[in-house]
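Have a look at this one before I ask anything.
In this view, the complex is presented without one of its protein chains, the others remaining in place.
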Amino acid sequence: HFETVDELLSTPRTPEGTVRWINVDGLNPVDVDQICKQMGVHTLSAEDVLNTSQRPKIETFEDHLLVVARQIRVQDDRLRNEQVSLFCFRDVLISFQEEEGDVFDSVRKRIEKPASRFRSNLADYLLYALVDSIVDHLFPLLEGYGAALEDLEEEISQSPRPSSQRRLFSMKRDLSLLRRAVWPIREVVDGLYRDDSGLIADPLKTFLRDVQDHAMQVIDLLEGYRETASSLNDLYQSSVGNRMNEIMKVLTIMASFFIPITFIAGVYGMNFEYIPELGWMYSYFVFWGVCLTVTTSLAVYFWRKGWIGRDR
Amino acid sequence: HFETVDELLSTPRTPEGTVRWINVDGLNPVDVDQICKQMGVHTLSAEDVLNTSQRPKIETFEDHLLVVARQIRVQDDRLRNEQVSLFCFRDVLISFQEEEGDVFDSVRKRIEKPASRFRSNLADYLLYALVDSIVDHLFPLLEGYGAALEDLEEEISQSPRPSSQRRLFSMKRDLSLLRRAVWPIREVVDGLYRDDSGLIADPLKTFLRDVQDHAMQVIDLLEGYRETASSLNDLYQSSVGNRMNEIMKVLTIMASFFIPITFIAGVYGMNFEYIPELGWMYSYFVFWGVCLTVTTSLAVYFWRKGWIGRDR
Amino acid sequence: HFETVDELLSTPRTPEGTVRWINVDGLNPVDVDQICKQMGVHTLSAEDVLNTSQRPKIETFEDHLLVVARQIRVQDDRLRNEQVSLFCFRDVLISFQEEEGDVFDSVRKRIEKPASRFRSNLADYLLYALVDSIVDHLFPLLEGYGAALEDLEEEISQSPRPSSQRRLFSMKRDLSLLRRAVWPIREVVDGLYRDDSGLIADPLKTFLRDVQDHAMQVIDLLEGYRETASSLNDLYQSSVGNRMNEIMKVLTIMASFFIPITFIAGVYGMNFEYIPELGWMYSYFVFWGVCLTVTTSLAVYFWRKGWIGRDR
Amino acid sequence: HFETVDELLSTPRTPEGTVRWINVDGLNPVDVDQICKQMGVHTLSAEDVLNTSQRPKIETFEDHLLVVARQIRVQDDRLRNEQVSLFCFRDVLISFQEEEGDVFDSVRKRIEKPASRFRSNLADYLLYALVDSIVDHLFPLLEGYGAALEDLEEEISQSPRPSSQRRLFSMKRDLSLLRRAVWPIREVVDGLYRDDSGLIADPLKTFLRDVQDHAMQVIDLLEGYRETASSLNDLYQSSVGNRMNEIMKVLTIMASFFIPITFIAGVYGMNFEYIPELGWMYSYFVFWGVCLTVTTSLAVYFWRKGWIGRDR
Partner (left out) sequence: HFETVDELLSTPRTPEGTVRWINVDGLNPVDVDQICKQMGVHTLSAEDVLNTSQRPKIETFEDHLLVVARQIRVQDDRLRNEQVSLFCFRDVLISFQEEEGDVFDSVRKRIEKPASRFRSNLADYLLYALVDSIVDHLFPLLEGYGAALEDLEEEISQSPRPSSQRRLFSMKRDLSLLRRAVWPIREVVDGLYRDDSGLIADPLKTFLRDVQDHAMQVIDLLEGYRETASSLNDLYQSSVGNRMNEIMKVLTIMASFFIPITFIAGVYGMNFEYIPELGWMYSYFVFWGVCLTVTTSLAVYFWRKGWIGRDR
């Protein structure tokens, strides 16, 4: 654990047969350049490290591989999508990260165990372990999205609110971001699997196939979630349509019940001198009777249409 | 039928030329590890068995194949999507399932018949039979979905309810889940078909082609159902729109009929001292005449627009 | 023309150089098995014949080809989607159909002509002719759908009704069914084209390319119809939206015209002892003037908004 | 320029090194057959010529190529989609068209020039020129659609009418038709490019690459237009939604302003013998004050909701 790059570079290289992992948190252009030059890395690779919106990729050079990946994790309730650049030499692995805090804690713990595989393998095993932990870190994340989608479904089918739609929107954006980060990982692992530079030992390939399977699983889950999100949008739209129908039904029923009888009341509120019914004794009661009849007929009509009384 | 793993492992191996099928229900990590080690299976394969959200896949090792598949069945009215891991050695087949209860009963029955093909074949035939029964078990399931979709169509085009939309949503989710489980099966069967490890006998390949055909049929059906579900969504949306139109038509017609004549009644309810019509004898009857005229003209107008009287 | 299978099987085989076409209508499991066994057909192929929801496919065996196709025809105004299984041996072609009635009448007529090509070719030419007539039979069917879509367009853009949407829905389902039946035909014909079993004579390949072209044409038409159907759905949705707008406009205009003046009438219907206007002589005429002014201003406002008077 | 086929066929063939272009307008089955037989063309090719709903395609025969393409042009304001069949022999090119009038006028003009390339090349150059003019004729057509889409956008975003939606619908159908006609052209040109029959001279391949580029450009434009058309549909739907909102806002505001105060007016129109307010002198003015207060509060409420006064 060094604080400055000079300190690091002046440390003697490790003895044969052991692996050295240099992890650089924070991308200071000067330091990155210094390390890259020291290790004999191509200028463009150094630029790739600094340009933190890279697409995951693998590049093979004579004596090393460059793997660019994106680690996605939740920190302070926000999705963080950071670039990790891994230079894998025969017995040195240099990783560059944008900030402190990463998904590699499980790797670190396993390294510290005295009997770990890391002790008996070269840098390729470490590379595999890091890529593997990047992919595996996505599963709990995806489970979170799965649960959130189920909540949203519950909410939307019971009481859809504008906020549901907004949450759905931001979820779709996150899923699309995750997809863009994970799809190319498949190519990266495939590149490692097909590597013929000799840097990746053959026994490791079974492990890489495993990472590949996991990446496929993540993609499958993502596609499933994206479909669900899109169906939820349909569900929301029809929920809104249904609520509208319901509101309009209430309005229509209220208006239909009272508009005709209000008219009748208006008629007998007229001040014409000669309105025969006005003087008749039972007019008032007949009026109520008519009101009742009109309202009842309408009620029957609406009931037949299924607008009232029948459960939806 | 053993209760513990030790019991199983201490049983002597079967004689040459016969096949042994070890079926493990329930995934106890300790037992799985013990069996896997005993059979010389790779650690990652053992992990695959325990990680029950695997995507169907096939992996070829020196002396065995690992086929991971998903068996989907309905139990207690719920869709169960369980992982089945099959290790196929020359004359031993080990299957790991998440729980008791599976889709293999037809295979078991056929094995018990004395003249069954299982007696004269090695483990590869058993492997085929299990994969085949996983695929074939999907047909009745899909028929169920087909029937449910037809019901939904009936319901939606006659009386669309919010619940229809919710059923449609959950059906879409199930279909998407089935699709994710079945698509990779094709690759698995293809992998078996192209297998060059010598574990799959050549005559079996005709049978595998048959499983492949069935898997394609399932996928075709699934895609058809997905399309239908998506069309049903459109149908639902327009049904809701149509109902809205109908509700609004009733409201508009009611309001249009009574609003003008209510106004006229209001006019003659005014208390101005000088309103010439009030004193005229036939005013009241003229009033009714006007009301009738207004209402009739509106009725004609609406009839011409096709809002009333014409069948939809 | 035989009534039972035994009768058929006991008939002597035809002399060298002639072709025998055995057409079996109705799938009696016992008969199918008997014929298949007699001809040396694989058990799975016999099962394929009986399982009538097969996807079109081609399978090559040592001395015969199995082509499974779906013949689609309209009978009694319903779309019938039946399976046809064709076993093509060197000089025998056996066809199994689900029911009597098929799309092969044109082939039968051509066979009966003394100078027909069928007389000078082996079973492969018959196979080609049958597959060709299955594909060609789709053209009049598709023309029917094309015409129906044009009718629907007319209807939807002029007076959209819920029934239009339902017809559109069922048309979409038919098109999707046709698509599932036709897509794999391409692979089948391709399989025949690339056949290396020697059963398909080289000169026939030009004819097969022709069938292929026709299949592509059918698929192109189908895709076009599917797109049109989907656009019609959009058209329907906006037609419904437009009608809604129109209904609401009528309601809003009616309500806006009469609500304010009804209020004014209401005001002067109040029984307050002291309302100065009541006693004034021209109040009633001023009232009508105000009503006219209010209504005219609203009319101008709505006219400016383009809700009345301007043609849509 | 011949009127009958016999006349044509009796004309002696042209001398070595010159090319003869026979263009047949109108597809008379007898004539087509006669010509085809004379030239030694396969029966199926002759059938292709007569079946005018062919998909563009290329077929290679021993001594000639058959190119079927579709020429699309606007005549009398209607889109005409006609089939052109081109038989390209070494030094003869026969073209069959459905009707008089085509897109080849520019080719004809160039041929007439004494120094034109046509004079020094074989039939392949003519074939290229014809296919090229079919593709190039699409550009002005597409520009027309581009302009029409821009008009539609203007119209829809300013005053959407049902007719806009219908125009959009027919535009989508045209674009989909064009697409079906152009996509396979790529394969045709590719087929010419890869031709190994020796009929297509090598130097011509640069020209064919150029046609290919143009076809790709047409397809790119088409796809862009299709996307725009689909976005316009969204725009239309929301324009309709917006108008609806506006209509409803007017209705709601009108109704909300007058319904409460109409009620108050109604209250004091009641004929109860004992209503204390009736006798009070300032009641009428207080009534107007209350009306003003209610209306103002509602106005403020609606203004806060952004329904009135704020610009949209």
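Each chain carries a letter (A, B, C and D) given by its place in the written order, and its residues are counted from 1.
We adopt the following convention: a residue touches a chain if its C-beta (ideal position, glycine included) is under 8 Å from a C-beta of that chain, and two chains touch if they have at least 3 such contacts.
Note that the structure is a prediction, hence the values are computed from the model and not measured.
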Residues in chain A touching the chain absent from view: 42, 44, 47-48, 53-55, 57, 59, 159, 161-163, 165-166, 169, 172-173, 176-177, 180, 233, 236-237, 240-241, 243-244, 246-248, 250-251, 254-255, 258-259, 261-262, 265-266, 268-271, 275, 277-279, 281-284, 287
For chain D, residues in touch with the removed chain: 153, 157, 206-207, 209-210, 213, 216-217, 220, 223-224, 227-228, 231-232, 234-235, 237-239, 241-242, 244-245, 248-249, 251-252, 255-256, 259-260, 262-263, 266-267, 269-276, 305-307, 312
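Everything that follows uses one rule, which is that only the chains that are shown with their structure count from here on.
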Where chain A and chain D overlap in contact partners, by chain label: none
Computed distance of Cα centres, chain D from chain C, in Å: 24
Rounded Å distance, chain A centre to chain C centre (Cα mean): 38
Residues of chain A whose C-beta touches two or more other chains: 269
Pairwise touch network: line, ring, star, complete, or other: line
